[in-house]
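Removed from the display is one protein chain of the complex; every other protein chain stays in position.
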Amino acid sequence: MSTTELKIGGFGGQGVILSGIIIGKAATIFDNKSATLTQSFGPEARGSACSAQVLISDDQILYPYVTVPDIMVVMSQEAYTKFEPELDENGLLLIEKDLVKPKKPREKIKQFAIPATRIAEELGRKIVLNIVMVGFFTAMTGIISAKAMREAVKTTVPKGTEELNLKAFDRGYEYGMNLKKKGKAPK
Amino acid sequence: MKVDPKGVLTGSYFLDGDHACCEGALAAGCRFAAGYPITPSTEVVERFAERIPLVGGIFIQMEDELASSIAILGASWAGLKSMTVTSGPGFSLMMEHIGLGAMLETPCVFVNVQRGGPSTGLPTLPGQADMMQARWGSHGDYELISLCPNSPQECFDFMIDAFNLSERYRVPVMFMMDECVGHMTEKVVIPPADQIEVVPRRYTTLPPEEYLPFKPDPDLVPPMVKVGDGYRFHVTGLTHDERGYPVMSAECQETLVHRLIDKIRRNARDIWIYEEDQVDGAEVVVISYGITHRVALRAVQMAREKGLKVGMMRLIVVWPFPEERIRQLADKVKAFVMPEMNYGQVVLELERCVAGKAKVLLAPHGGGTVHKPEQIYERIMEAAK
Partner (left out) sequence: MNKERLKPEHPMEALLRMDRMPHIWCPTCGIGTAVSCFITALEKIDYPLDKVVVVSGIGCTGRVAGYVKLDSFHTTHGRPIPFATGLKLGNPELKVVVFSGDGDIVAIGGNHFIHAARRNIDITVICVNNFNYAMTGGQVAPTTPLTALATTSPYGCFETPFSIPYLADSCGAVYVARWTALHIRRLTKSMVEALNKPGFSVVEVICPCSTLYARRNKLGTGLDLMKFYHESSVIKHGADTRELDIEFQKPMVVGKFVDRERPTFLESWNAQMKKALGEKFQPYGGSNEHD
(Lines give C-alpha, C1' and ligand atoms only; values in the text may rest on other atoms or scores of the structure.)
Protein backbone atom coordinates (compact mmCIF):
# COMPACT_ATOMS: atom_id res chain seq x y z
CA MET A 1 0.00 0.00 0.00
CA SER A 2 1.88 3.00 -1.19
CA THR A 3 -0.93 5.56 -0.87
CA THR A 4 -2.24 6.75 2.45
CA GLU A 5 -5.66 8.34 2.54
CA LEU A 6 -6.19 11.00 5.16
CA LYS A 7 -9.30 12.93 6.10
CA ILE A 8 -9.27 15.87 8.51
CA GLY A 9 -12.60 17.01 9.92
CA GLY A 10 -13.71 19.88 12.11
CA PHE A 11 -15.86 22.97 12.03
CA GLY A 12 -15.28 26.12 9.99
CA GLY A 13 -12.67 28.41 11.50
CA GLN A 14 -10.66 25.64 13.18
CA GLY A 15 -8.06 25.63 10.44
CA VAL A 16 -9.01 22.29 8.96
CA ILE A 17 -7.93 23.22 5.45
CA LEU A 18 -4.71 24.81 6.68
CA SER A 19 -3.88 21.55 8.47
CA GLY A 20 -4.32 19.73 5.17
CA ILE A 21 -2.16 22.25 3.35
CA ILE A 22 0.64 21.90 5.92
CA ILE A 23 0.57 18.11 5.70
CA GLY A 24 0.47 18.13 1.89
CA LYS A 25 3.19 20.72 1.67
CA ALA A 26 5.43 18.82 4.11
CA ALA A 27 4.98 15.64 2.10
CA THR A 28 5.65 17.18 -1.30
CA ILE A 29 7.99 20.10 -0.79
CA PHE A 30 10.06 18.91 2.16
CA ASP A 31 9.75 15.10 2.09
CA ASN A 32 9.83 14.39 -1.64
CA LYS A 33 6.59 12.43 -1.69
CA SER A 34 3.45 12.98 -3.73
CA ALA A 35 0.35 14.47 -2.16
CA THR A 36 -3.02 15.66 -3.40
CA LEU A 37 -5.30 17.82 -1.28
CA THR A 38 -8.99 18.19 -2.06
CA GLN A 39 -11.70 19.93 -0.08
CA SER A 40 -15.40 20.60 -0.19
CA PHE A 41 -16.47 23.94 -1.63
CA GLY A 42 -19.69 25.88 -1.55
CA PRO A 43 -22.48 25.85 1.03
CA GLU A 44 -21.57 22.38 2.25
CA ALA A 45 -18.06 23.60 3.07
CA ARG A 46 -19.45 26.34 5.29
CA GLY A 47 -21.54 23.99 7.41
CA SER A 48 -20.69 22.77 10.84
CA ALA A 49 -18.59 19.88 9.60
CA CYS A 50 -15.98 20.64 6.97
CA SER A 51 -13.11 18.50 5.81
CA ALA A 52 -9.80 18.40 4.01
CA GLN A 53 -8.73 15.24 2.27
CA VAL A 54 -5.13 14.39 1.56
CA LEU A 55 -3.64 11.52 -0.41
CA ILE A 56 0.01 10.85 0.39
CA SER A 57 2.10 8.49 -1.68
CA ASP A 58 5.62 7.54 -2.70
CA ASP A 59 4.38 7.25 -6.29
CA GLN A 60 2.39 9.44 -8.65
CA ILE A 61 -1.18 9.92 -7.44
CA LEU A 62 -3.77 9.14 -10.09
CA TYR A 63 -7.30 9.01 -8.68
CA PRO A 64 -7.52 12.39 -6.92
CA TYR A 65 -10.07 11.81 -4.18
CA VAL A 66 -9.99 10.06 -0.82
CA THR A 67 -12.36 7.11 -0.94
CA VAL A 68 -11.81 5.14 2.28
CA PRO A 69 -9.61 7.07 4.71
CA ASP A 70 -6.85 5.11 6.44
CA ILE A 71 -6.34 7.95 8.89
CA MET A 72 -8.83 10.41 10.23
CA VAL A 73 -8.13 13.50 12.32
CA VAL A 74 -11.27 14.88 13.94
CA MET A 75 -11.63 18.16 15.83
CA SER A 76 -15.37 18.46 16.41
CA GLN A 77 -18.27 16.30 17.51
CA GLU A 78 -20.27 16.90 14.33
CA ALA A 79 -17.31 16.04 12.14
CA TYR A 80 -16.85 12.88 14.19
CA THR A 81 -20.50 11.88 13.77
CA LYS A 82 -20.47 12.69 10.07
CA PHE A 83 -17.13 11.28 8.98
CA GLU A 84 -16.17 8.49 11.38
CA PRO A 85 -18.28 5.85 9.59
CA GLU A 86 -16.16 6.45 6.45
CA LEU A 87 -12.94 5.39 8.21
CA ASP A 88 -11.36 2.13 7.09
CA GLU A 89 -12.12 -0.75 9.42
CA ASN A 90 -8.41 -0.99 10.25
CA GLY A 91 -8.03 2.76 10.35
CA LEU A 92 -6.37 5.14 12.75
CA LEU A 93 -8.58 7.75 14.41
CA LEU A 94 -7.05 10.79 16.08
CA ILE A 95 -9.46 12.98 18.03
CA GLU A 96 -9.50 16.16 20.05
CA LYS A 97 -10.15 14.89 23.58
CA ASP A 98 -12.39 17.67 24.89
CA LEU A 99 -14.34 18.43 21.72
CA VAL A 100 -15.15 14.88 20.67
CA LYS A 101 -16.96 12.34 22.85
CA PRO A 102 -16.48 9.15 20.85
CA LYS A 103 -18.54 6.00 20.90
CA LYS A 104 -16.78 2.73 21.57
CA PRO A 105 -14.50 2.37 18.55
CA ARG A 106 -15.12 -0.30 15.95
CA GLU A 107 -13.22 -3.54 16.64
CA LYS A 108 -9.96 -3.00 14.74
CA ILE A 109 -9.84 0.76 14.76
CA LYS A 110 -6.99 2.33 16.68
CA GLN A 111 -8.22 5.45 18.40
CA PHE A 112 -6.15 8.08 20.22
CA ALA A 113 -7.04 11.40 21.77
CA ILE A 114 -5.16 14.56 22.62
CA PRO A 115 -6.36 17.57 24.66
CA ALA A 116 -5.26 19.89 21.86
CA THR A 117 -7.49 22.77 22.89
CA ARG A 118 -6.10 22.75 26.44
CA ILE A 119 -2.54 22.59 25.11
CA ALA A 120 -3.26 25.47 22.75
CA GLU A 121 -4.75 27.47 25.59
CA GLU A 122 -1.65 26.84 27.70
CA LEU A 123 0.35 28.33 24.86
CA GLY A 124 -1.86 31.38 25.01
CA ARG A 125 -3.75 31.02 21.74
CA LYS A 126 -6.61 28.57 21.35
CA ILE A 127 -6.44 29.13 17.59
CA VAL A 128 -3.32 26.94 17.26
CA LEU A 129 -5.20 23.78 18.23
CA ASN A 130 -5.08 22.63 14.61
CA ILE A 131 -1.28 22.81 14.67
CA VAL A 132 -1.23 20.79 17.91
CA MET A 133 -3.34 18.20 16.06
CA VAL A 134 -0.91 18.28 13.14
CA GLY A 135 1.99 17.60 15.52
CA PHE A 136 0.03 14.77 17.10
CA PHE A 137 -0.73 13.35 13.63
CA THR A 138 2.98 13.47 12.74
CA ALA A 139 3.98 11.50 15.83
CA MET A 140 1.20 8.93 15.61
CA THR A 141 1.52 8.12 11.91
CA GLY A 142 5.20 8.59 11.10
CA ILE A 143 4.41 8.89 7.39
CA ILE A 144 5.97 12.33 7.13
CA SER A 145 9.14 13.35 8.94
CA ALA A 146 8.88 15.79 11.83
CA LYS A 147 11.56 17.88 10.17
CA ALA A 148 9.51 18.29 7.00
CA MET A 149 6.40 19.03 9.01
CA ARG A 150 8.14 21.73 11.04
CA GLU A 151 9.37 23.35 7.82
CA ALA A 152 5.87 23.27 6.40
CA VAL A 153 4.40 24.81 9.56
CA LYS A 154 7.02 27.52 9.56
CA THR A 155 6.47 28.50 5.92
CA THR A 156 2.67 28.29 5.92
CA VAL A 157 1.40 30.06 9.04
CA PRO A 158 1.01 33.86 9.08
CA LYS A 159 4.23 35.83 9.45
CA GLY A 160 5.02 36.64 13.07
CA THR A 161 3.27 33.54 14.41
CA GLU A 162 5.92 31.00 13.43
CA GLU A 163 7.34 30.55 16.91
CA LEU A 164 3.96 30.04 18.55
CA ASN A 165 2.89 27.59 15.88
CA LEU A 166 6.13 25.60 16.07
CA LYS A 167 5.65 25.34 19.82
CA ALA A 168 2.14 24.10 19.24
CA PHE A 169 3.44 21.56 16.75
CA ASP A 170 6.14 20.37 19.14
CA ARG A 171 3.69 19.99 22.01
CA GLY A 172 1.34 17.91 19.89
CA TYR A 173 4.24 15.88 18.56
CA GLU A 174 5.67 15.21 22.05
CA TYR A 175 2.27 14.21 23.35
CA GLY A 176 2.06 11.64 20.60
CA MET A 177 5.61 10.36 21.07
CA ASN A 178 4.95 9.90 24.82
CA LEU A 179 1.85 7.87 24.08
CA LYS A 180 3.95 5.73 21.76
CA LYS A 181 6.72 5.31 24.35
CA LYS A 182 4.18 4.09 26.85
CA GLY A 183 3.42 1.41 24.33
CA LYS A 184 -0.09 2.65 23.82
CA ALA A 185 0.31 3.52 20.20
CA PRO A 186 1.35 1.84 16.96
CA LYS A 187 5.08 1.74 16.28
CA MET B 1 12.42 34.45 -26.56
CA LYS B 2 12.95 34.42 -22.79
CA VAL B 3 10.25 35.61 -20.45
CA ASP B 4 10.12 38.73 -18.33
CA PRO B 5 11.49 37.40 -15.02
CA LYS B 6 9.25 39.74 -13.01
CA GLY B 7 6.31 37.41 -13.54
CA VAL B 8 8.09 34.18 -12.69
CA LEU B 9 7.76 32.98 -9.11
CA THR B 10 10.56 30.43 -9.34
CA GLY B 11 10.43 27.71 -6.67
CA SER B 12 8.44 24.73 -5.39
CA TYR B 13 4.94 25.32 -4.07
CA PHE B 14 1.91 23.43 -2.84
CA LEU B 15 -0.69 25.12 -5.03
CA ASP B 16 -4.16 24.46 -6.34
CA GLY B 17 -4.79 24.33 -10.07
CA ASP B 18 -6.47 27.72 -10.23
CA HIS B 19 -3.52 29.45 -8.56
CA ALA B 20 -1.04 27.49 -10.68
CA CYS B 21 -2.95 28.55 -13.81
CA CYS B 22 -2.54 32.19 -12.77
CA GLU B 23 1.17 31.70 -12.17
CA GLY B 24 1.47 30.08 -15.59
CA ALA B 25 -0.17 33.10 -17.18
CA LEU B 26 2.12 35.52 -15.32
CA ALA B 27 5.16 33.48 -16.24
CA ALA B 28 4.08 33.45 -19.88
CA GLY B 29 4.01 37.25 -19.79
CA CYS B 30 0.28 37.84 -19.42
CA ARG B 31 -0.11 41.39 -18.13
CA PHE B 32 -3.82 41.96 -18.57
CA ALA B 33 -6.68 39.94 -17.19
CA ALA B 34 -10.34 40.83 -17.20
CA GLY B 35 -12.79 38.61 -15.37
CA TYR B 36 -16.08 38.22 -13.64
CA PRO B 37 -16.42 36.06 -10.52
CA ILE B 38 -17.72 32.56 -11.09
CA THR B 39 -17.15 29.33 -9.19
CA PRO B 40 -14.92 27.34 -9.54
CA SER B 41 -12.64 29.66 -11.52
CA THR B 42 -12.55 32.76 -9.32
CA GLU B 43 -9.33 31.86 -7.53
CA VAL B 44 -7.43 32.40 -10.78
CA VAL B 45 -8.37 36.08 -10.99
CA GLU B 46 -8.20 36.55 -7.23
CA ARG B 47 -4.56 35.59 -7.40
CA PHE B 48 -4.02 37.68 -10.52
CA ALA B 49 -5.54 40.73 -8.78
CA GLU B 50 -3.17 40.22 -5.86
CA ARG B 51 -0.05 39.52 -7.91
CA ILE B 52 -0.27 41.84 -10.89
CA PRO B 53 0.44 45.13 -9.07
CA LEU B 54 3.71 43.56 -7.94
CA VAL B 55 4.60 42.53 -11.49
CA GLY B 56 3.44 45.51 -13.55
CA GLY B 57 0.16 45.05 -15.40
CA ILE B 58 -3.56 45.42 -14.93
CA PHE B 59 -6.49 43.42 -13.66
CA ILE B 60 -10.02 44.65 -14.14
CA GLN B 61 -13.12 42.97 -12.83
CA MET B 62 -15.64 43.75 -15.54
CA GLU B 63 -19.41 44.00 -15.26
CA ASP B 64 -20.02 40.64 -16.91
CA GLU B 65 -18.40 38.00 -19.08
CA LEU B 66 -19.39 39.70 -22.32
CA ALA B 67 -17.30 42.68 -21.25
CA SER B 68 -14.42 40.59 -19.92
CA SER B 69 -14.18 38.58 -23.10
CA ILE B 70 -13.92 41.64 -25.35
CA ALA B 71 -11.75 43.73 -23.03
CA ILE B 72 -9.02 41.13 -23.44
CA LEU B 73 -9.23 41.49 -27.22
CA GLY B 74 -8.76 45.24 -26.86
CA ALA B 75 -5.79 44.75 -24.54
CA SER B 76 -4.26 42.25 -26.95
CA TRP B 77 -4.47 44.72 -29.83
CA ALA B 78 -2.87 47.30 -27.55
CA GLY B 79 0.08 44.90 -27.37
CA LEU B 80 -0.42 43.00 -24.12
CA LYS B 81 -0.76 39.28 -23.58
CA SER B 82 -4.21 38.92 -22.08
CA MET B 83 -6.60 36.38 -20.66
CA THR B 84 -10.02 35.94 -19.15
CA VAL B 85 -11.18 33.23 -16.80
CA THR B 86 -14.61 31.70 -16.32
CA SER B 87 -16.73 28.59 -15.95
CA GLY B 88 -19.67 27.17 -17.96
CA PRO B 89 -22.32 29.89 -17.59
CA GLY B 90 -19.74 32.61 -18.21
CA PHE B 91 -18.23 30.63 -21.07
CA SER B 92 -21.65 30.67 -22.74
CA LEU B 93 -21.67 34.48 -22.52
CA MET B 94 -18.15 34.68 -23.92
CA MET B 95 -19.00 32.84 -27.12
CA GLU B 96 -19.66 36.13 -28.91
CA HIS B 97 -16.08 37.25 -28.44
CA ILE B 98 -14.48 33.91 -28.98
CA GLY B 99 -15.95 34.31 -32.46
CA LEU B 100 -14.74 37.91 -32.72
CA GLY B 101 -11.30 36.81 -31.51
CA ALA B 102 -11.22 34.15 -34.23
CA MET B 103 -12.36 36.66 -36.86
CA LEU B 104 -9.95 39.41 -35.81
CA GLU B 105 -7.18 36.80 -35.32
CA THR B 106 -6.43 38.07 -31.86
CA PRO B 107 -3.98 36.22 -29.60
CA CYS B 108 -5.46 35.69 -26.13
CA VAL B 109 -6.36 32.90 -23.72
CA PHE B 110 -9.79 31.92 -22.40
CA VAL B 111 -9.63 29.76 -19.27
CA ASN B 112 -12.71 27.65 -18.57
CA VAL B 113 -12.66 25.78 -15.25
CA GLN B 114 -15.42 23.39 -16.23
CA ARG B 115 -18.19 22.49 -13.81
CA GLY B 116 -21.25 20.30 -14.17
CA GLY B 117 -23.98 21.74 -16.43
CA PRO B 118 -26.21 22.53 -18.26
CA SER B 119 -27.14 25.97 -16.95
CA THR B 120 -26.14 26.67 -13.33
CA GLY B 121 -25.56 22.94 -12.85
CA LEU B 122 -22.93 22.06 -10.26
CA PRO B 123 -20.93 25.17 -9.41
CA THR B 124 -18.54 23.42 -7.05
CA LEU B 125 -18.15 20.08 -8.82
CA PRO B 126 -16.38 19.03 -12.00
CA GLY B 127 -17.54 18.40 -15.54
CA GLN B 128 -16.01 18.09 -19.01
CA ALA B 129 -19.14 18.89 -20.93
CA ASP B 130 -18.02 22.19 -22.48
CA MET B 131 -15.63 20.49 -24.87
CA MET B 132 -17.84 20.81 -27.94
CA GLN B 133 -18.68 24.36 -26.90
CA ALA B 134 -14.96 25.13 -26.95
CA ARG B 135 -14.89 23.73 -30.46
CA TRP B 136 -18.10 25.00 -32.01
CA GLY B 137 -19.72 27.31 -29.44
CA SER B 138 -19.59 30.59 -31.31
CA HIS B 139 -21.60 30.96 -34.49
CA GLY B 140 -20.00 30.55 -37.88
CA ASP B 141 -17.12 28.40 -38.98
CA TYR B 142 -13.69 28.63 -37.43
CA GLU B 143 -10.91 26.57 -35.87
CA LEU B 144 -9.35 27.24 -32.50
CA ILE B 145 -7.01 25.46 -30.14
CA SER B 146 -8.02 23.83 -26.84
CA LEU B 147 -5.74 22.39 -24.17
CA CYS B 148 -6.61 20.22 -21.16
CA PRO B 149 -4.34 20.01 -18.08
CA ASN B 150 -4.69 17.22 -15.52
CA SER B 151 -2.87 18.63 -12.49
CA PRO B 152 -1.84 21.93 -10.92
CA GLN B 153 1.65 21.45 -12.37
CA GLU B 154 0.15 21.14 -15.83
CA CYS B 155 -2.05 24.18 -15.19
CA PHE B 156 1.20 26.08 -14.85
CA ASP B 157 3.11 24.39 -17.66
CA PHE B 158 0.39 24.34 -20.30
CA MET B 159 -0.71 27.92 -19.70
CA ILE B 160 2.64 28.85 -21.16
CA ASP B 161 1.89 26.60 -24.15
CA ALA B 162 -1.55 28.17 -24.41
CA PHE B 163 -0.10 31.67 -24.68
CA ASN B 164 2.58 30.49 -27.07
CA LEU B 165 0.08 28.81 -29.37
CA SER B 166 -2.17 31.86 -29.32
CA GLU B 167 0.71 34.10 -30.38
CA ARG B 168 2.07 31.64 -32.91
CA TYR B 169 -1.24 31.20 -34.74
CA ARG B 170 -3.03 34.42 -33.77
CA VAL B 171 -6.03 32.65 -32.29
CA PRO B 172 -7.86 32.64 -28.98
CA VAL B 173 -6.79 29.49 -27.10
CA MET B 174 -9.25 27.68 -24.84
CA PHE B 175 -7.64 26.43 -21.65
CA MET B 176 -10.11 23.76 -20.59
CA MET B 177 -9.55 22.94 -16.95
CA ASP B 178 -12.18 21.38 -14.69
CA GLU B 179 -13.23 21.91 -11.09
CA CYS B 180 -11.28 18.90 -9.89
CA VAL B 181 -8.00 20.11 -11.38
CA GLY B 182 -8.74 23.72 -10.45
CA HIS B 183 -9.39 22.99 -6.81
CA MET B 184 -6.92 20.18 -6.12
CA THR B 185 -3.69 21.16 -4.42
CA GLU B 186 -0.43 19.50 -5.38
CA LYS B 187 3.22 20.27 -5.75
CA VAL B 188 4.00 22.80 -8.46
CA VAL B 189 7.53 23.52 -9.56
CA ILE B 190 8.06 26.87 -11.24
CA PRO B 191 11.35 26.90 -13.16
CA PRO B 192 13.76 29.82 -13.37
CA ALA B 193 12.72 32.48 -15.86
CA ASP B 194 15.62 31.69 -18.18
CA GLN B 195 14.27 28.18 -18.68
CA ILE B 196 10.89 29.34 -19.95
CA GLU B 197 10.55 29.97 -23.69
CA VAL B 198 7.84 32.22 -24.99
CA VAL B 199 6.75 32.92 -28.54
CA PRO B 200 6.95 36.63 -29.32
CA ARG B 201 4.16 38.30 -31.20
CA ARG B 202 4.69 38.27 -34.93
CA TYR B 203 4.77 41.96 -35.79
CA THR B 204 5.06 43.08 -39.38
CA THR B 205 8.37 44.34 -40.69
CA LEU B 206 6.70 46.26 -43.50
CA PRO B 207 6.14 50.03 -43.48
CA PRO B 208 2.53 51.28 -43.19
CA GLU B 209 2.15 51.96 -46.92
CA GLU B 210 2.96 48.35 -47.81
CA TYR B 211 1.28 46.61 -44.91
CA LEU B 212 -1.99 44.71 -45.35
CA PRO B 213 -3.39 43.62 -41.96
CA PHE B 214 -4.80 40.31 -43.14
CA LYS B 215 -2.29 39.28 -45.76
CA PRO B 216 -0.93 36.01 -44.44
CA ASP B 217 2.59 34.70 -44.39
CA PRO B 218 3.12 31.34 -46.14
CA ASP B 219 1.97 29.56 -42.97
CA LEU B 220 -1.37 31.39 -43.33
CA VAL B 221 -0.82 33.55 -40.25
CA PRO B 222 -0.81 37.30 -40.98
CA PRO B 223 1.76 39.43 -39.13
CA MET B 224 0.19 41.84 -36.69
CA VAL B 225 0.59 45.49 -35.78
CA LYS B 226 0.03 47.26 -32.54
CA VAL B 227 -2.45 50.05 -32.10
CA GLY B 228 -0.80 53.45 -32.03
CA ASP B 229 2.19 52.55 -34.20
CA GLY B 230 1.08 54.64 -37.15
CA TYR B 231 -0.35 51.96 -39.43
CA ARG B 232 -3.85 53.46 -39.39
CA PHE B 233 -5.33 50.03 -39.92
CA HIS B 234 -8.93 48.92 -39.74
CA VAL B 235 -10.30 45.64 -38.46
CA THR B 236 -13.87 44.45 -38.46
CA GLY B 237 -15.92 41.46 -37.44
CA LEU B 238 -17.50 41.63 -40.88
CA THR B 239 -16.09 39.39 -43.58
CA HIS B 240 -13.06 41.32 -44.80
CA ASP B 241 -10.32 41.33 -47.39
CA GLU B 242 -6.58 41.56 -46.83
CA ARG B 243 -6.85 45.28 -46.23
CA GLY B 244 -9.25 44.53 -43.39
CA TYR B 245 -12.10 46.19 -45.28
CA PRO B 246 -15.56 44.62 -45.24
CA VAL B 247 -16.51 42.83 -48.44
CA MET B 248 -19.95 41.26 -48.61
CA SER B 249 -19.35 38.51 -51.11
CA ALA B 250 -19.17 34.75 -51.28
CA GLU B 251 -15.68 34.98 -52.79
CA CYS B 252 -14.28 37.02 -49.93
CA GLN B 253 -16.02 34.75 -47.41
CA GLU B 254 -14.41 31.73 -49.07
CA THR B 255 -10.94 33.29 -49.04
CA LEU B 256 -11.13 34.49 -45.46
CA VAL B 257 -12.94 31.68 -43.68
CA HIS B 258 -11.09 29.00 -45.56
CA ARG B 259 -7.82 30.53 -44.45
CA LEU B 260 -8.97 30.88 -40.83
CA ILE B 261 -9.73 27.17 -40.85
CA ASP B 262 -6.65 26.08 -42.78
CA LYS B 263 -4.47 28.19 -40.53
CA ILE B 264 -5.13 25.58 -37.85
CA ARG B 265 -5.80 22.48 -39.94
CA ARG B 266 -2.69 22.77 -42.11
CA ASN B 267 -0.53 23.52 -39.10
CA ALA B 268 -2.18 20.86 -36.94
CA ARG B 269 0.90 18.63 -36.89
CA ASP B 270 2.81 21.40 -35.16
CA ILE B 271 -0.06 22.13 -32.79
CA TRP B 272 -0.95 18.63 -31.57
CA ILE B 273 0.38 17.72 -28.18
CA TYR B 274 -0.40 14.21 -27.00
CA GLU B 275 1.27 11.46 -24.98
CA GLU B 276 1.25 7.77 -25.72
CA ASP B 277 2.04 4.82 -23.54
CA GLN B 278 2.35 1.24 -24.82
CA VAL B 279 0.17 1.78 -27.88
CA ASP B 280 2.43 -0.40 -30.04
CA GLY B 281 0.94 -3.85 -30.11
CA ALA B 282 -2.00 -2.82 -27.96
CA GLU B 283 -5.35 -4.48 -28.47
CA VAL B 284 -7.26 -1.68 -26.85
CA VAL B 285 -6.25 1.99 -26.67
CA VAL B 286 -7.77 4.25 -24.08
CA ILE B 287 -7.93 7.90 -25.13
CA SER B 288 -8.60 10.55 -22.56
CA TYR B 289 -7.92 14.14 -21.59
CA GLY B 290 -7.88 16.36 -18.51
CA ILE B 291 -8.47 14.89 -15.06
CA THR B 292 -10.11 11.85 -16.65
CA HIS B 293 -6.72 10.79 -17.93
CA ARG B 294 -5.44 10.20 -14.41
CA VAL B 295 -8.40 8.05 -13.51
CA ALA B 296 -8.17 6.20 -16.82
CA LEU B 297 -4.50 5.47 -16.18
CA ARG B 298 -5.50 3.67 -12.97
CA ALA B 299 -8.04 1.65 -14.97
CA VAL B 300 -5.42 0.83 -17.59
CA GLN B 301 -3.07 -0.42 -14.87
CA MET B 302 -5.84 -2.68 -13.58
CA ALA B 303 -6.43 -4.09 -17.07
CA ARG B 304 -2.71 -4.61 -17.63
CA GLU B 305 -2.52 -6.52 -14.35
CA LYS B 306 -5.06 -8.89 -15.91
CA GLY B 307 -2.63 -9.40 -18.79
CA LEU B 308 -4.48 -7.27 -21.31
CA LYS B 309 -2.49 -5.28 -23.84
CA VAL B 310 -3.85 -1.81 -23.26
CA GLY B 311 -2.35 1.33 -24.69
CA MET B 312 -2.95 4.83 -23.47
CA MET B 313 -3.19 8.00 -25.48
CA ARG B 314 -3.64 11.23 -23.67
CA LEU B 315 -4.69 14.40 -25.46
CA ILE B 316 -3.18 17.61 -24.14
CA VAL B 317 -4.31 19.53 -27.20
CA VAL B 318 -7.85 18.27 -27.80
CA TRP B 319 -8.71 20.72 -30.58
CA PRO B 320 -7.48 20.38 -33.25
CA PHE B 321 -8.15 16.67 -32.82
CA PRO B 322 -5.16 14.48 -33.76
CA GLU B 323 -7.02 12.73 -36.54
CA GLU B 324 -3.95 11.61 -38.45
CA ARG B 325 -2.64 9.64 -35.48
CA ILE B 326 -6.08 8.19 -34.72
CA ARG B 327 -6.36 6.90 -38.31
CA GLN B 328 -2.98 5.19 -37.98
CA LEU B 329 -3.99 3.56 -34.72
CA ALA B 330 -7.39 2.56 -36.05
CA ASP B 331 -5.68 0.28 -38.56
CA LYS B 332 -3.84 -1.53 -35.79
CA VAL B 333 -6.04 -1.85 -32.74
CA LYS B 334 -9.20 -3.76 -32.01
CA ALA B 335 -10.95 -1.11 -30.02
CA PHE B 336 -10.77 2.35 -28.49
CA VAL B 337 -12.23 3.38 -25.16
CA MET B 338 -12.84 7.02 -24.41
CA PRO B 339 -13.87 8.09 -20.93
CA GLU B 340 -15.16 11.64 -20.63
CA MET B 341 -17.15 13.54 -18.03
CA ASN B 342 -20.05 14.01 -20.43
CA TYR B 343 -22.34 11.77 -22.46
CA GLY B 344 -20.22 11.71 -25.59
CA GLN B 345 -18.53 14.78 -27.08
CA VAL B 346 -14.90 14.29 -28.10
CA VAL B 347 -15.77 10.63 -28.74
CA LEU B 348 -17.76 11.81 -31.76
CA GLU B 349 -14.54 13.02 -33.34
CA LEU B 350 -12.89 9.75 -32.39
CA GLU B 351 -15.66 7.77 -34.09
CA ARG B 352 -15.39 9.95 -37.17
CA CYS B 353 -11.67 9.35 -37.49
CA VAL B 354 -11.83 5.63 -36.68
CA ALA B 355 -14.48 5.37 -39.39
CA GLY B 356 -15.61 1.91 -38.42
CA LYS B 357 -12.16 0.31 -38.60
CA ALA B 358 -12.23 -0.50 -34.88
CA LYS B 359 -14.76 -0.52 -32.09
CA VAL B 360 -15.21 2.76 -30.21
CA LEU B 361 -16.61 2.58 -26.70
CA LEU B 362 -17.54 5.59 -24.65
CA ALA B 363 -17.25 5.52 -20.87
CA PRO B 364 -19.60 8.39 -20.07
CA HIS B 365 -19.99 10.25 -16.80
CA GLY B 366 -22.42 13.04 -15.98
CA GLY B 367 -19.92 15.01 -13.88
CA GLY B 368 -20.08 15.97 -10.23
CA THR B 369 -17.10 13.77 -9.50
CA VAL B 370 -14.61 11.89 -11.65
CA HIS B 371 -15.14 8.36 -12.97
CA LYS B 372 -14.43 5.46 -10.69
CA PRO B 373 -11.48 3.62 -12.27
CA GLU B 374 -13.67 0.48 -12.23
CA GLN B 375 -16.16 2.11 -14.62
CA ILE B 376 -13.42 2.64 -17.18
CA TYR B 377 -11.87 -0.77 -16.45
CA GLU B 378 -15.18 -2.46 -17.27
CA ARG B 379 -15.36 -0.69 -20.61
CA ILE B 380 -11.79 -1.75 -21.39
CA MET B 381 -12.64 -5.36 -20.64
CA GLU B 382 -15.77 -5.09 -22.77
CA ALA B 383 -13.74 -3.59 -25.60
CA ALA B 384 -11.23 -6.43 -25.44
CA LYS B 385 -13.89 -9.13 -25.92
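To keep things simple, chains are lettered A and B as they appear, and every chain counts its residues starting from 1.
Operating definition for what follows: a residue touches a chain if its C-beta (ideal position, glycine included) is under 8 Å from a C-beta of that chain, and two chains touch if they have at least 3 such contacts.
Only a predicted model underlies this, so the values are computations on that prediction, with no experimental measurement involved.
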{"item": "Displayed chains contacting the withheld chain", "value": "B"}
{"item": "Option touching the unshown chain, where B:Pro53, B:Pro118, B:Gly140 or B:Gly366 are the choices", "value": "B:Pro53"}
{"item": "Of B:Ser41, B:Ser82 or B:Ser166, the one touching the omitted chain in the full complex", "value": "B:Ser82"}
{"item": "Touching the absent chain when the full complex is considered, from B:Lys2, B:His234 or B:Arg352", "value": "B:His234"}
{"item": "Residue in contact with the excluded chain [from B:Asp64, B:Asp141 or B:Glu374]", "value": "B:Asp64"}
{"item": "Interface with the undisplayed chain - residues on chain B", "value": "4, 6, 29, 31-32, 34, 53-58, 60, 62-64, 66-68, 70-80, 82, 96-97, 100, 104, 226-238, 245-246"}
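In this section, only the chains that are shown with their structure count from here on.
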{"item": "Inter-centroid spacing, chain B versus chain A (mean Cα positions, whole Å)", "value": "37"}
{"item": "List of chain B residues in touch with chain A within their complex", "value": "12-14, 16, 39-40, 123-124, 180, 183-187, 291, 294-295, 297-298, 369-370, 373"}
{"item": "Complex contact set, residues of chain A against chain B", "value": "20-21, 24-25, 28-29, 34-42, 44-45, 61-65"}
